[in-house]
Every structure is written in C-alpha cells, then in structure tokens.
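One protein chain is absent from this view; the other protein chains keep their places.
Think of it as A, B and C in the order they're written, each chain with its own count starting at 1.
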Amino acid sequence: MSATFTPTYDVVNEAVAAGFFPPRHPADVTDVTELTPGVIRLTFRDPYIAEHARPAQFVNIFTDDPLMPMPRPFGVSETHDGEVSVIFAVVGKGTAGFARLEAGDTIQVLGPLGRPFNTKTAAHYVLVAGGLGVPPLIYTAQHLADDPATRTTAVFGYRNEHFADKFVEPYADATVSIDESEGNVITLLDHLEAEGGLTVDGLDTVILSCGPLPMMKAVAAWAAERDLACQLSMEQRMGCGYGTCVLCTVDTVDGRLKVCADGPVFTREQLGWGK
Amino acid sequence: MSATFTPTYDVVNEAVAAGFFPPRHPADVTDVTELTPGVIRLTFRDPYIAEHARPAQFVNIFTDDPLMPMPRPFGVSETHDGEVSVIFAVVGKGTAGFARLEAGDTIQVLGPLGRPFNTKTAAHYVLVAGGLGVPPLIYTAQHLADDPATRTTAVFGYRNEHFADKFVEPYADATVSIDESEGNVITLLDHLEAEGGLTVDGLDTVILSCGPLPMMKAVAAWAAERDLACQLSMEQRMGCGYGTCVLCTVDTVDGRLKVCADGPVFTREQLGWGK
Amino acid sequence: MTEAKHTDHINLYETHEWKHSTQVAGVTWKNPVGTASGTFQYAAVRWFYDVSQLGAVSTKGCSPVPWEGNPSPRTAEGPASNINAVGLQNPGVDHYLVDDLPKLKKAGATVVANVAGHCDDDYAAVVAKLADSDADMLEINVSCPNVTHGGMSVGTDPVALAKLMDKLRPMTDKPMIIKLTPNVTDITVPARAAVEHGADALSMINTLLGMRINIRTGEPIIANTTGGVSGPAVLPMGLVAVYRTRTVLPDIPIIGIGGVDSGEKALEYLYAGANAVEVGAAALFDPVAPLRVARELDDLLDDRPELAAKLAAGETWR
Partner (left out) sequence: MTEAKHTDHINLYETHEWKHSTQVAGVTWKNPVGTASGTFQYAAVRWFYDVSQLGAVSTKGCSPVPWEGNPSPRTAEGPASNINAVGLQNPGVDHYLVDDLPKLKKAGATVVANVAGHCDDDYAAVVAKLADSDADMLEINVSCPNVTHGGMSVGTDPVALAKLMDKLRPMTDKPMIIKLTPNVTDITVPARAAVEHGADALSMINTLLGMRINIRTGEPIIANTTGGVSGPAVLPMGLVAVYRTRTVLPDIPIIGIGGVDSGEKALEYLYAGANAVEVGAAALFDPVAPLRVARELDDLLDDRPELAAKLAAGETWR
C-alpha cells in the first residue's frame, strides 16, 4: 500500500534498450539461507543486475515498511543464470526484515551501483576481506575465475565461523582464512609473504580489500610498506546510492568524495592511507 | 515490520477474564465480497466482538500501512458463530486497502466500541438507513429478530443498486427500499404512514436511523412532526474511537459530545434536530 | 517479512514489578514512561489496563471554566502521524478536582495535571485551584497550536513566558513542568526563560503545526484549517529539542515527548538527555501503547545499568 513506483520488467527492458538505467524495480526472491547465526545469503532473480554487476558494485535493497524508506546497500556476492546473491549481517530493523524473507517474496532493488574494482590488468589479485567485507571479494574471485591473465588468492578474516570459505574456494586459485582466536588478515598476509605466496606466476601483486575500517587501514599500510597497489571498498551511510545527494562521503586527498558514485572503491593513495 | 503490539488471543482472553477490555488485536479475515461496485462486505473471525457487539456499535479496523496509523471505524452489520461482518464503501486509501483483503489475511481490530441504540423497550422499530448507513440497521434487525416484544421495519434508501435488502430481509418483519431515481427514505416513510404501516401490533413506534447528515436531519424532523422517538447514529472523523482524545465531537444541546463514546447514537432531542 | 515482536510474549495484564524507576523534579515515577496530555482519559483507558502501572499520567489540559474546543472535523491523518485540532475542549478545573483527579489518585496513579489558559489569569486560576490538590506535578501547557490566545502564543515568546512564570511560580510549591512547543526557531530560548523564572522541569515537544487538504474538495480537512502534528513522524524533531535543551541546560529535568511508540524510541530520548518520556498519539492507535512502551523499556534498561542508575538517582545520560 506504499506509493512506490514499481515498473514492470518490460519497462525496465525498454528503458535499457533506450539507453536508460533501470529504476528501482521489483525482483523475486529465490533463496534465503542462514550461513551462520545472524548472517544471511539472499538470492533474487534479476537478469539485468546479474549480467551487468562488476566486482565491488552494490545493490540498494528497500524494505517494505514505508517508515524505513532509505536504501540498504549490499555488495553483490555471486551471480548465476540471472540470479544475484548478497550476504548480509542482521544489524538493524531493515536487515532483520530481509532475514525474514522467503523464496517467492518480492523485494525492491536498484542497481548495480558504484565503481567496481579495477581488475583490468594482468595481476595476482589478493582478495583481503574481513567479516561482512567478504561478499564483494567472493564476487571478484568469481569474476576473475575464468580470466587466464589473472590469479586470485582469497585472504579472509572472520570473527568466529569461517562461513564464506566455501563460496570463494570454487573461484579463487588459493584460499586462506583465519578467525579472531588465531589472529587477523595481517597475520595471514605476513604468512603468505613468508611462504612466497604473494608472487604468483611472476604477476604483479594487487591487493583488493573490504572490511572494517581498522582492518582496511592496516591492509593499506601493509601494502604501502611493500609498495603494492591496493584498492579498498568503502562503506558509508547513504541517501540515494546513485550519486545525487552527496550524503555518503569519505575523506580523500582530493576532498570529500561520494562512496556511492566516486567509490565504493578507492586506492590507498586516494585515501591517503599507509604513506 | 511495524512496531504495533499484537497480543495473542490468549492475552485477550486473560484480559477479559481479568475484567479488562481486549486491546487492538489481530483477527483472521474469512470472507471479502463485493456487493456492488465499490461496496464491500468484510467478514472476520472475532468471537469476543461477535458475542458482545450491540446494534450501532462499531469496530476500529487498522491498515497494515504505518503511513496510515489512524483507525477506520465501521458499524457491525452482522455476526454469526464468532464471525463479524462490516459493509463499507471504498472512499480513500484505507478502504481501498481493505477491499484488496482476501480470506486468510489478518487485520488488526479494536472493538466493539460506542453506545448502542437503545432497543430495550417493547416497540416497533423503524430502521431508516441511507447509503452506507445500512450496516448498523441490518445488525439492529438481526439483534431484534428473536425478540418477541419488538417488531422491525427496514426503510432503506440507496443511490442506485439495492445491495443490502437481501441482508436485512431475513431479520426484519418488513423491508421497503428506494433509490435516487424514485425518491428517498422520506418518500418511503410517508408511504408507510399513509398505508398505516407505522403502527404495528399497537406498539410504540421508534425511529432508528443512520445515513448521510441531510437524510438524518430530514428523518429527525419527520419524526419530530409526529412526535416519534428517534435515535440517530452519527459519524465523525476519529482519533482513538474509545473516548480518550475528544477528536470526534458532534454539537449537541449539551455541548460538544464524543461520537465514539457518548455516541455514535444520539436522540433527536440531544442533537436539537427537528424541533 | 512480518516481524516477531519483542513483546509478543508480554502479558500486559499481569502486574509487573518495575525494575527501573526515574525521578522528575524530585517526584519518583515507578518507570520512565508516562502518558502525554490529551491522549489519556481515565474514564476511557481504565478499561484497558491498570493505569497505576504507568510512570505517570499527564491529564488533559484543564481550564478555569469548561471549554468547548474547536468545531469538527478536528482531525486528519498525516503520513505516519495524527493531526489534531481539539482546541483544548475540557470540562474545567472544578470538574477535574471532583472527578478525574480523585479517581486517578484512588487508582494509585502518579498524576501530572496539565494546565491550559487563554491568558495569564486563566493559567493562574487553574494553578490556584490545583495548588492544594492531590496532583503530584503541574504541567503548564504554553504550546498548544490550536487556540488563538494563550497556548503556543506564550511558548513562542520568551518575554510573555517569563511574565507568566513570575505569576504562577509563587502560587504553589508543587513541581511545575513547562511544556514547550517545537514551533520556534530555537527551543532553548523559551526553555531558558522558563527555567530562569522558576520552572522545575520542562516537557517537550507539543505538536508541530500542520494540515491536510481533501483533493476532492480542494479544502482543508480540519474545520479549524490547521492542527498539530504528532505520532511516529515527529520523532526526530522531538529528539533534537531534548538534545539541544539538555546541551544548554545540564540540570533541568526534561520529559521527552514526540513519536514514542516503542521502548527503543523511549531509549533514544533518554540518551538525548531526558529523565522520562510520555506517549501520546501511539495511544490513539493502540490503547495499551504506553504500558507496552514502559515494559519494553524496562527490559532494555536491564542491559544499560549505567543509564538506569542515573535515572533512578534523578540524573540523566548527558
């Protein structure tokens, strides 16, 4: 009973054919799985997003409660045959609502949004993620899995249960993970370096990272010490998600930039981290 | 995902046992029927309301859209075996939502509310209703159907289709109706009087009425000219429906009274009509 | 996507041992949740729950003589809000003294008597009669947007407010709460004026001026044209009023009002610096809302012993 515009898929298709980007639109939920208590994988059917999403791009998902009109952004974690998955933690009322969704329900989505990781160069991409930063790096691994010019090593840190290893393993060339009882991703990176796992097939090493702020700062510093390229996917409270409101800024050396449209991906140089 | 308290039936039952009135609570919709375009009969299962509702009492029904938190009051039109019916016209967004309900859905309700028609005396009750004023008078007829001390004559006026005759006929001792192409309820009352139908079995005649304001004023005047007792069920925009906010007043000779708790039923003397 | 309610298991009819009390200007409330004036009538609410369970009840604005209020329709619906234009209809202070007040006290309620007036003498006449009554606290309503004299016209003018306070303050030792309107540029200005002239506590916010129009007729829905907006939609405006007032007046007790319909929202007010909250419009949509909020908050405070201890001691979070 809300006043939201819900175009049919035809409208979206026509729009795309006309060169426009699909607006907020409905999508059918096809699966909801709890991966570990409070962490959910939500899959919905959305051929447009599945076809176009790039690593670190995100989708805005909307609640069905008009008291909560603002978008909830989530990084794409996998796509398959016209379906899109996100993995999220239940942190507030919006995500609590999404956790109660069931296959057959409908959600409203907008996307894919944001600037992806730059993975154009032939390189060994080290995918460093912590906690709920794993989804975009799973998707990066999926995206690069069939690219003969690249190699990927997933380096995942968890609070306790290693809930995402099984999703990234099929795509990454190597996967290592750790939880708080043993250390953190820096522990893993040090270990990887010590074992010579940082260099693969003579390729340049590029760090791609997403996770809690302190972790990302540590990763950037670690990369800077070794003079490695490092791209980081940032998080910020958003208003629109598509670049119209300037509500989602992050401080960079070039001033305050939009996480949603200038990012979410920034280089460590842009963020001025680890110099 | 709204923050509304939804007690279980157990809570309501315990409350009632403890002498309290059931608060707003969920009820299952059992039937939704369109009687004529834009006029809907909604039936829901609510043993408490079915048992306790009296003629001209109403129930607050709530939308499931938190943008529309205010109660929608509707007169009870019939009760059967723990089920309660209301008949309503689609006039705004709330009633439009109710019209889309289906059996098996759940609604939130509060009731029964308001002071009923006084039908305690042995009398011939003439039930004069216009348009969407018919529901409380159908229920009055149902309520009095088995009372050997009373007789009822339904006098219903419609805009066009005579959608409610079939509901009142099983209960009323006589039913006459009219639509705008032929006249109005005063036409019927004059006719009834002329034919001697106003007096039945030597009983006092009491007019009970509900409908649009101009109609009720005309009915009150008609009754006053004949010195007949006349009770009228009023309508007003409400805030709470249970007497706490004074948002629903009607001007009476005793000042501004609450339609929800002092009424909805007022005598023509109280309203100062038809003197 | 239907929510499993925090309170689904709560039986509001079972008597509850309150775990967390508060103090407002020296008066103990058994929990930090009261009812807001104008949305609570004993005669109506007692059917639904035992009103003595609430932290306090603030009764309908009371005038020296009976007032008839505004013509109907008096209400319209806003998005997630109620708009009201009652215009302070009430049976007058004499009726209050023989009817509502004794009944509420007999039932065991902590009573905040809300005072209305069209002019300073009106307010004074009511306060004079309440001075020796059983009311636990007085709440002077200088914030009603639905009357042409008194009400908001006083609360938006710090000079007029100071003058009124100077008149009322000497009349009684009862804790005197001044209820403020958000329809000002800076609520801390009248807040300061009230406190400097003897207010024992502040309550805020009253309703925001608003209206709706019927698109079939093109005319305002409310007979009095405009009304006061309350309910879920006004929460951010109520919070900012409390927070900013607390920033400039660290010691004055504050009752936070506006859009509270859950324990979590009550908690936001407490973190903003309120000593207690009142529930208004939510009670229109659900009669037991104030009690439910109190029960939810009582549980939420279990996990916040520092906040709970401050409240019980008459202090606030900030």
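Please note the rule applied: a residue touches a chain if its C-beta (ideal position, glycine included) is under 8 Å from a C-beta of that chain, and two chains touch if they have at least 3 such contacts.
This structure is a prediction, so every number in the text was calculated from the model and none was measured.
Interface note: of C:Leu235, C:Ile257 or C:Ala308, the residue touching the hidden chain in the full complex is C:Leu235.
Set against the missing chain, the residues C:Thr22, C:Asn146, C:Asn183 or C:Thr245 yield one that touches it, C:Asn183.
Considering C:Ala107, C:Ala160, C:Leu209 or C:Val248, the position touching the chain not shown turns out to be C:Leu209 (whole complex).
What subunit A contributes to its contact with the hidden chain is residues 1-8, 11, 14-15, 18, 20-21, 23-24, 62, 66-71, 110, 236-240, 242-251, 255-256, 261.
Of the residues in subunit C, those that touch the hidden partner chain are 76, 78-81, 83, 152, 156, 183-185, 208-213, 215, 218-220, 225-226, 229, 232-237, 239-240, 243-244, 259, 264, 267-268, 271-272, 300, 307, 317.
As a convention for this text, only the chains that are shown with their structure count from here on.
Chain geometry summary: the mean Cα position of subunit B and that of subunit C are 34 Å apart. Look at where the CA atoms of subunit A average out and do the same for subunit B: the two points lie 57 Å apart.
For subunit B, the set of residues touching two or more other chains reads 1-2, 66-68.
In subunit C, 1-3, 79-80, 232 are the positions where the chain touches two or more neighbouring chains simultaneously.
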